[in-house]
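Quick one: the structure is below, and I'll ask about it shortly.
Only one protein chain is missing from this complex, and each of the others stays in its spot.
For chain A:
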Amino acid sequence: MCSVQKLTSTSPQSEAIVVYTGWERHALVGSDVRLSCSFFSWRWTSEDVTFSWSYRPDGAKDSISIFHYTGGAPYVDNKGPFRDRLEFVGNPPRRDGSILIRNLDFSDNGTFTCDAKNPPDIVGRPSSVRLLVFEKIPIQAGVITGAIIGVVLGLLILVVAIYYLMRFLVARRVFDLSVSKHGKKGKGKEAQQRQASVLVDPAKQKAAASEKKKQESRREKK
């Protein structure tokens, strides 16, 4: 049983082809949009590869064919809604069947379906991309939300970092001062003290004040 099944599976059969397009494309009125279409196939790209684009307007039930590539030559729409606006910008040997639509209008809203075939790989589902034409591109959901949250939290972290940095610097200055005070003895001592106290006066006052507070609270505790 198994061996018979194996034999039948090795005979040349068509395998599935997978077509890729985008999901949605947003574009402004009057601009150009490039609709990309690519496919995955286990076989080498054959010379008879075909690409087919069809268009179904929003709200309509039927779709019309607007582009076909076969036998090495592209055939663009010359009668339908996209005449003189459609251009083939793909590269079939590289599995790219993209088209370019120029000068978009609101009537171009709809679904574009790409069907690619790579003989003998012909079994596959066509893939669709929705085109949305806007007056002005709307802001994506969540962009501004994320931006506001990020900025505020960033500022918070910045303030915390600066606070700790200032405290660290102040503590280091006080430490340096006390070291130099005990290190150098003699005449220069007083002059140095006065200089140092002028330099770090506010910081020293703060440190001294917190020291006093701590001593007071310790006394209070007792």
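Heads up, the rule we're going with is that a contact is a pair of C-beta atoms (placed from the backbone, for glycine too) under 8 Å apart; a residue touches a chain by one contact, two chains touch by 3 or more; residues count from 1.
The definition used in the following text is that contacts and distances are computed from a predicted model.
Per the UniProt record, the absent chain's protein name among "Small ribosomal subunit protein mS29", "C2H2-type domain-containing protein", "Peripheral myelin protein 22" or "phenylalanine--tRNA ligase" is "Peripheral myelin protein 22".
Contact with the chain not shown here comes from a single listed residue; of A:I149, A:L165 or A:V179, that residue is A:I149.
Mapped onto chain A, contacts with the missing chain fall at residues 138-149, 152-153, 213-214, 217, 220-221.
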